[in-house]
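With one protein chain removed, the remaining protein chains of the complex are shown where they sit.
In this document, chain identifiers A and B correspond to the written order of the chains, with residue numbering beginning at 1 in each.
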Amino acid sequence: MAWRKRREIGKAGWGWTGFAGIISFIYFFPVLWIILTAFKSNADVLSVPPKFLFTPTLENFVSVFRRSYIPGQAAVDTGFDLFFFNSIYIAGTSVALALVIGTLAAYGFSRYPLRGNDTYMFIILTTRMLPPIIVIIPIFLMFRLAGLSGTYTGIIALYTAFNLPFTIWMMKSFFDELAPDIEDAGRLDGSSERRVFFKICLPQVRAGLAATAVFGLILTWNEFLFALLLTGIDTRTIPVAMAQTIGGDIGVRWGLLAAIETLFLIPVIVVVFALQKHLLRGVTFGTIKR
Amino acid sequence: MSTIALHNLTKRFGTLTAVDDIDLEVSAGEVLCLLGPSGCGKTTTLRMVAGLETATAGDVVIGGERVNHLTAAQRNVAMAFQFYALYPSLTVADNLAYPLHAEPIAEAERDRRVAQVAEVLELTHVLRRLPGQLAEGEKQRVSVGRAIIRDPNCFLFDEPLSRLDVQLRETMRGQIKEVLSNLKKATVIVTHDQFEALTMADRIAVMRDGVIEQVASPHDIFAKPSNIFVASFIGTPQMNLIPATILEPTQGVSNFDIGSQHIAIALKHRLRPGDRITLGIRPRSFELVAQQGPETILADVDLIEPMGAETLFHLAMQDHELRVVVDRARRASVGERLAVRFRPEHTHIFDANQQLMQP
Partner (left out) sequence: MAETALNDTRAPLGITELRAGNWRLALLVAVIVMTVSIIALPGEISFWVSLAAVLFVGLSIVINAWGNSPGPLLVAPALALLVVMNIFPLMWSFGLSFFKFRVNRLAPPKFTGLSNYEKILTDPTVWDRLQTTAIVVVLTVTTQMVVGFLLALLFEREFPLRRVLLMLVLTPMMLSFVAVGAFFRFYYEPTFGLLSQAVRVFTGEVFILQATPAGAMAGIVIADAWMWSPFVMLLVVAGLVSVPKYLYEAAEIDRASWWRKFRTITFPYIRSLLLLALLFRTIEAFKLFDIVFLITDGGPGTSTETIAVYVYRLGFQAFRTSQASALSYILLFVVIVLTNLYLYFARQRDAQV
C-alpha cells in the first residue's frame, strides 16, 4: 500500500523520514558509539553499565599526538603524529601518481583501443580483485631482494600500482561517457591530439577525477595488509598502528583508539556525503555506472 | 453508462496552474480529442481522469459517480500511454493479459480474449515475443490492445500515435477509429497533432495554457474557430490573419484598411467604422484573378513551395505575408505581382479581443 502511494504522489512524507531515521540511527550506532567513546575519560570508557551521559573530555585527542603520562604508569609514546604523516604522505603521493599514469592509460584504452583491449582491461581488474594475500608473498620477496622493505619508495610504488586498476577503470568509464562529437569538432577546428585531451576531454571529467582521487585516497588510507608486511617502524601507517594498539590484549587504550578512529571518520563522512552521486561507480571500481 | 464529466477541474503544481477550472463532458460512445500545443495541460487533464494525478479543485465524474477519492485501480479506466508502457519482461501475450489478472476469470477465458484482441489488432504472429523485439507499430498496437481487452468505464489515450512514422500513423488512425466505434465507451484522446484529432474525434477540445478554448465537432472547429488561437492552430497551411481597420461602408459593402491598401467586401457582420479587427482567411479560400478590382489584394510572390497536388505561394504585401494555396497548374515566378481575391462566406472576422464575430 505504501508502495502504491509513493507511485501516485511520487514523494513520501516526513513519516518515512522518521522511519528511515530510526533505521539509519541503529545502523550508524556502532560508529556513533565510537565517537562518543573518543570523548570519554578512561574510567567512563570501561564503566559497567555503559554510560550514555558523561562529561566530555578532549584528553584522548590530546594524547593521540602527545607523549602522555597516566599517573602511576610509565610514559607512553604513541608516535601517532608520525603515523598520521606517513598515512597522508604515502596515500597522497601514490594517489597522485596513480591518477596521472592511470588517467593517461584510461584515455588510451577509451580512445585508441588496442588489439585485445578487453583482455587488458580484464587483467587490470583482476589484479585489483585478487586477494592481496596472493600477491603479497612474491611482493614481499621482491621487496626484500630489492631492499625496498620499510622504505617510502617501496610502499608508494606498491600503492601506486594498487590504485592503478581502480583509477583506470573509473576514468575509462568517465571518458567512455563523453560525447565524441565535441572531440571531433575540436579536431576539425585543427586541435592537436594533445590539445583535444587537455582542453576538451580533461575539463569534462573534472568531477570524475575528483571522485577517483578521493576514492583512491580512502582505499589507500584504509589498506592494512600490505602496510603491515611492507612498512617499517618509520614508515608505519595508521591502520597498522591501530591494529598494533589492539594487538596487545592487555591494557588496550580504547579511548585513545576511539579518538584515532574519530579523527579518521570525519573526512570519510564528509566524502560520503559529497560523493553520493559517484558512490556506486566508486565502490564497484567503475564497472557499474548507473 | 460510460460517461466522463469534468466540473471546474483545476490542477496546480506549486505556483504553476497546469489546468485552470475546466468543464467538459464526454458521452457514451463518443470520442473526444484534447488538442493543444505541448504544455497546455491536456496530458495533466487526462491523468486526473485516470487517477494518476489528484485534482487541486473540482470534480471528476465517471459513469455518473464522483471518483475524486478513488485510486486509478478503483476507477476501472483503461489507458494507453504515450511511451506504450509495455512491461519489458513479459511477452506480448502476457502484456495483453495483464489487466485481466485483476478480474476473477478462468485462464481459458483469458487466453480466449487475448487471442481475440490479437486477432483484431493483427498481433497473433508476435504473441510470443518480448516488447523489445517488436516494431514501433506493433508496440503501439499492443498498448492499444491492453486497453481494449478490458471492459472499463472509459478509454484514455495519451498521444497514441506520436511515436509512429507518418505512413503508419495514417493506417493506425483508421484502425483505432474503427476499433473504438465498436466499443461504445466514452473515450478521451490526447494529441498535439491536428490531423489525428480531426480524423479520429467526434468532438475536439482545443486547449491552451490550461484553459479550453473551444469544444466543437471537427467540422465546426475548422469552419467556425471561436478565436484567433483556434483559428491559427487548426488547418495547414496556417490561416492568414490580417489586421485591418474598418472604414465607412459604401452601398452595403464593408471597406477595410489592411495597411498597404483598401479592400471592399460584402459582409453581414455588424461592423462599426474605426474598429480594429483581424481578418482570418484560409490559404485555400483565395483565388487568383487577372483583373484588379476593389475586392482584390495586390501582393508580390516571395517564395514558392510546391506541395504536390497544390502549390503554396508566399506573397509579400508590404509588412505582411499572405499564404495562398493554388492548383499546381498555376505557375508564377518570384517577384511577380499577383491580384488575389477571397470569398466573403469564407472570411472569419475576429474582434479586438480575438473572438470570432458572428454575422
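To be clear about the criterion, a residue touches a chain if its C-beta (ideal position, glycine included) is under 8 Å from a C-beta of that chain, and two chains touch if they have at least 3 such contacts.
Just so you know, these numbers come straight off a predicted model, no measurement behind them.
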(request) Please work out which displayed chains the absent chain touches and list them by label. (result) A, B
(message) One chain isn't shown here. Among A:G79, A:G92 or A:P132, which residue touches it?
(response) A:P132
(request) Return the single residue from B:G29, B:G58, B:P99 or B:P344 that touches the missing chain. (result) B:P99
(message) For the chain left out of this view, which of B:I4, B:V60 or B:V77 touches it?
(response) B:V77
(message) Among A:G92, A:G108 or A:G150, which one touches the chain that has been omitted from the display?
(response) A:G108
(message) Which parts of chain B face the unshown chain closely enough to count as touching?
(response) 50-52, 71-73, 76-79, 81-83, 85, 87-90, 94, 98-99, 101-102, 146
(message) If the hidden chain were put back, which residues of chain A would touch it?
(response) 1, 3-4, 6-8, 10-14, 16-17, 19-21, 23-25, 27-28, 30-31, 33-34, 37, 45-50, 101-102, 104-105, 107-109, 111-115, 120, 122-127, 129-142, 144-145, 157-158, 160-162, 164-165, 168, 193, 218, 221-225, 229, 239-240, 242-243, 246, 254, 257-258, 261, 264-265, 268-269, 271-273, 276, 279-280, 283-284, 287-290
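Quick note on the criterion: only the chains that are shown with their structure count from here on.
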(request) Please report how many Å separate the Cα centroid of chain A from that of chain B, as a whole number. (result) 59
